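Note that this complex is displayed minus one protein chain, with the remaining chains in position.
Coming up: chain A.
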Amino acid sequence: MVLIFVELDNGSIKKTSLEAVAYGAAVAKATGTTATALAIGTADAAELAKAGTYGATKVLHANAAELANENAMAYASVLAAAVKNENAEVVILPKSGLCDAMGARAAAKLGASIVSGVTELPDVSNGFKVTRSIYTGKAFATVDVKGTVKILGIKKNAIEAVEGTGSATVEAFTPALNNGDFVAKVTGQEKASGELSLTEADIIVSGGRGMKGPDNWQPLLDLASALGAATGCSKPVSDLDWRPHHEHIGQTGIKVAPNLYIACGISGAIQHLAGVNSSKVIVAINKDPEAPFFKAADYGIVGDVFDILPRLTKAVKDAK
């Protein structure tokens, strides 16, 4: 049995989690078994049943009041209980901070193999071989996963998730909770509201030092808004506090994998490219024709971002 953890965001299953369900269903099909999804937190049954249209036949829903806050330790205990309950041999998690943390603790509880950053479906013809991203996207490693239970963290776009016509039954899942998982006290939260998540976004518009200062971001924000895109930035920009730290994309920031990445006034240092090289299509806009980003981009424009960005925004609006 394949068990897939789906992450909820305000009661909705995240897009990367629906991809994970599609991935888990494909693994189940290849190994002649079924796929069950596990959701933790508040969501209504109709939303959870969506996992059925991506190939799960059952959804376990753990919704104890104590689980309302994202708590990786408690979530790991629930996941491990579900693995045991359902006799799961393969566990699929989308790649995220929460999933890495809970997957790791669940792996140690179960003595399971854990492989994170998986980019393709496994080859089950001889063993259980998966390909994962390493060196921050500069290379791949194919590994033979040996554990009786195999936990895989899959990267965005590891599979094209296509909605089908299947359906899933939703069952309440109420494992015993451990007090030890609740020793930490959450004392506060700072969260930008209404922002598109960088790891979920299909389009990202990102700015670098070429934007020349925190007050010049409007043309970039306008293009992002016209495209329905999330916004990111380079490391120097977040170091200078022009943009908040959670927008920093790169080797030591967030690694993204959108369908379209538009880099505005970012030179393309190797550390930045490491965070974006999983993007499907990259556009670089820079006034320096020698900017290294043009070597990594699919489309390039040499020019002044303050001239180009408003014109692109207008072109997007005109095309609608």
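Note that a residue touches a chain if its C-beta (ideal position, glycine included) is under 8 Å from a C-beta of that chain, and two chains touch if they have at least 3 such contacts; residues count from 1.
As a working rule, contacts and distances are computed from a predicted model.
Missing from the rendering is one chain, named in UniProt as "Electron transfer flavoprotein subunit beta" (options: "Circadian clock KaiB family protein", "Xanthine dehydrogenase family protein molybdopterin-binding subunit", "Acyl-protein synthetase LuxE" or "Electron transfer flavoprotein subunit beta"). The residue touching the chain not shown here, chosen from A:Ala68, A:Ile134 or A:Ala172, is A:Ile134.
Chain A residues in contact with the hidden partner, per the touch definition given at the top, are 70, 72-73, 76, 96-97, 100-105, 107-109, 113-117, 129, 131, 133-147, 153, 180, 183-192, 195, 197-199, 202-203, 227, 245-246, 251-252, 255, 259-260, 270-271, 274, 277, 280-281, 283-284, 294-304, 307-308, 311-312, 314-316, 319.
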